[in-house]
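Removed from the display is one protein chain of the complex; every other protein chain stays in position.
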Amino acid sequence: MSDTAVGFLILGIGMLVVLGIVFAISSRPGPATPRPTPPPGVHLPPPSFLPVVLSVAGALLGAGLAFRGEDQLANPFLAIPGLLVLVLGAIWWVRAANREWQETEHGSHAGHGSRGSHDDGAAH
Amino acid sequence: MATTTLEPPAGAPAYQRFWVLDWLTTVDHKKIGILYIVNSFLFFFAAGILALVVRSELAVPGLQIVDQDTFNQAFTMHGTIMLFLFIIPALSGFANYIVPLQLGAPDMAFPRINALSFWLLPLGGGLIFSGYLFGGAAAEGWTGYAPLTQQGGVGTDLWIIGLLLVGTASILGAVNFITTVFKMRAPGMTLFRMPIFVWTVLVTAVLILLATPVLAAGLIALFIDRNYGGSFFDPSVGGNPILWQHIFWFFGHPEVYIVILPAMGVVSEVLPVFSRKPLFGYKAFVFATIAIGFLSWTVWAHHMFTTGAVFLPFFSFMTALIAIPTGIKMFNWLATLWRGKLMLTTAMLFALGFISMFLIGGISGVMLASPPIDFHVQDTYFVVAHLHYVFFGGSVFGVFAATYYWFPKMTGKKLNEPLGKVHFWIHFIGFNLAFFPMHQLGLSGMPRRVSDYSPDAGWTILNMVSTVGAFMIAVSILPFLVNVVATFINGEPAGDDPWEGNTLEWATTSPPPPYNFDRLPPIHSERPLFFLTHGHGHAAERPADLEEDEAEDVEHRKGLV
Partner (left out) sequence: MTARTMQAHPAGEEAAEAAIAHGASGMPTALVGMLLFIASEVMFFGGLFATYFSARAGVPAGAWHPPEPGHLDLPLAAVLTAVLVASSFTMQFGVWAIRRGDPGKLRLWTAITLGLGILFLAGQLYDYSQLGFSIADSSFGTVFYTLTGFHGAHVFGGVVGLTIVLARTTRGQFTARNHVAVEAVSMYWHFVDVVWIFVFSTIYLLR
């Protein structure tokens, strides 16, 4: 069996299994259930696309290094978009974390605070 | 009665309807934990198929199924994927889900970095696998020895880059876990009241934090050698191949303790609950874990005895020494079982299987610590037997024990017990059939990483038996998968605490709300839920002590950090 065939076979089986599991456990969209609120003093950060985006960017940069041509530092078509998205994504991340910190610190009074996000602008 | 009440105010935003988006953008440690676990099982199946390729080829002499290069890719990818993309992420996933709950915390210290740690995994793993699409995956063994790696194609570069991404994910995760343990414990939970699982995760995280960067340095050096004309490891340009082995194994040995310690933590959670007794010797266990953590840095060269470049007495002594804290743990577990009221649930069976199989693996490990023996069996199937007894009989059994134990908490439904037992027994028998013969194969000289062997060597029957065992393991996965899917669709509801557990994760709903707890029980011991349920009739706690503790817990949350 050739390598490429093995690769595609694994890829294909993997995708089918993923889709199957995802289908089995997906919450069927029903009536919108209201989000329960945490007790006072507990702040949880909101969902974010940035982890996925930064991971993809890192993988692009890495792929650019792996697929470099002769006499190249890295493949520019992969590495440059990867690096750009990585840098921009990191800036976005830091600013979002900063904004959330400002909101929790300023939008609260004594007795309130941030438990899950007590850091001053550090990316979390 | 539900212990958490959900009281959403009017007008609160609704859950996202598109679950794909929900899971893609989540920063909730529970969802991330599930992502880790599902992702790792997928890689488990992929690497398992590769193992079946290896075993099918080796069943009888002659190259029937694959050529040598494909075979080399198969065992390389099998090892790499199993270690870096199945075992560690699976245990990480359980740790991610359970540790904040066991600490009484609402989430990990850095939730978004937690998500980043996860997403790097499928991408890194995808890069590693993509070698198959570009002329061949890495084929130099999961240990990637120089100078053989100099000759690999782009698959080897993808292997390096993918591992760098996966390693970064691990390091970020380690930072997260250590910070969470030191900063996010509920009031009253001193370090010595933490569940054992959290202790093992803590020590593991320290090992990851300090060992993985060394691997990163080595991988980067290898990449520079292969791509930019570097001369770290290539002897033809002045490099030193033994340097690679030192760097790799300086990471590689702590790595194997990274793989086993959380599984030991799982076993230490499961055994007390299903023996209806506390873990025997909590403090001894904690110190043994820390001792293993320290000693793991001093033994790396036992993988290199036969290079002639190693000071044998020191490394042999330290390797034998590390068996002592491990042995202490064994006795802790046995003493926990002794005179307990044993409930042989599937999780308990896997935990008992862990103890027996890891014992065998540990004994073969002590044999390997002795250079006179090691010189004869290095790079033979004896080592393959040893590593599978500890990795598979140890860590993988631990992963399955964790799955059966915590599945009700994560999904609100209990896995079917009879089906679980079918899974366990076929798995257990298949495992021993597959790997026990390898001890003998190694002793009679069969080298590892060979795609074929002579029909006159006398190895054929044992290889055949081993292959049958491997396929039995594969078959045993079927009742497990059926169980998981059927339980999701129509399983028996579990309630908050189906096993009458001792630790805090059982003090909230199954599954928990996003912020984990509405209220926490008082914490005065390492078994807060036990005392909540059964009252303070335990001889060790007097009411006067408790009152003192209460005041102390709340006012003085001391700690170095």
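Observations on the structure shown:
Going by the order they are written in, the chains are A and B; count residues from 1 in each one.
One rule holds for everything that comes next: a contact is a pair of C-beta atoms (placed from the backbone, for glycine too) under 8 Å apart; a residue touches a chain by one contact, two chains touch by 3 or more.
Note that the structure is a prediction, hence the values are computed from the model and not measured.
Among B:P61, B:P278, B:G327 or B:P522, only B:P522 touches the chain that is left out of the view. Residue-wise, the contact with the chain that is not shown comes from B:I178, picked out of B:A59, B:M77, B:I178 or B:I258. Among B:G239, B:P262, B:G361 or B:G469, only B:G239 touches the chain that is left out of the view. When the whole complex is considered, the residue among B:V60, B:I220 or B:V450 that touches the unshown chain is B:I220. What subunit B contributes to its contact with the hidden chain is residues 1, 3, 109-110, 171, 174-176, 178-179, 182-184, 187, 209-218, 220-221, 224-225, 228-232, 237-240, 243, 246-247, 250, 495-498, 507, 519-522, 532-533, 550-551, 553-555, 557-561.
One rule holds in what follows: only the chains that are shown with their structure count from here on.
With centres set at the average Cα position, the gap from subunit A to subunit B is 23 Å. The part of subunit B that touches subunit A in the complex is made up of residues 6-9, 12-19, 22, 24-28, 38, 42, 45-46, 49, 53, 65-66, 69-70, 73, 105-113, 115-116, 118-120, 123-124, 126-127, 129-133, 135-137, 154, 157-158, 160-162, 164-165, 168, 184, 223, 227, 485, 488-489, 513-515, 517-519. Considering their complex, residues 1-4, 6-8, 10-11, 13-14, 17-18, 21, 24-27, 29, 32-39, 42, 44-52, 54-56, 58-59, 62-63, 65-68, 93, 97, 115-117, 119, 122-124 of subunit A touch subunit B.
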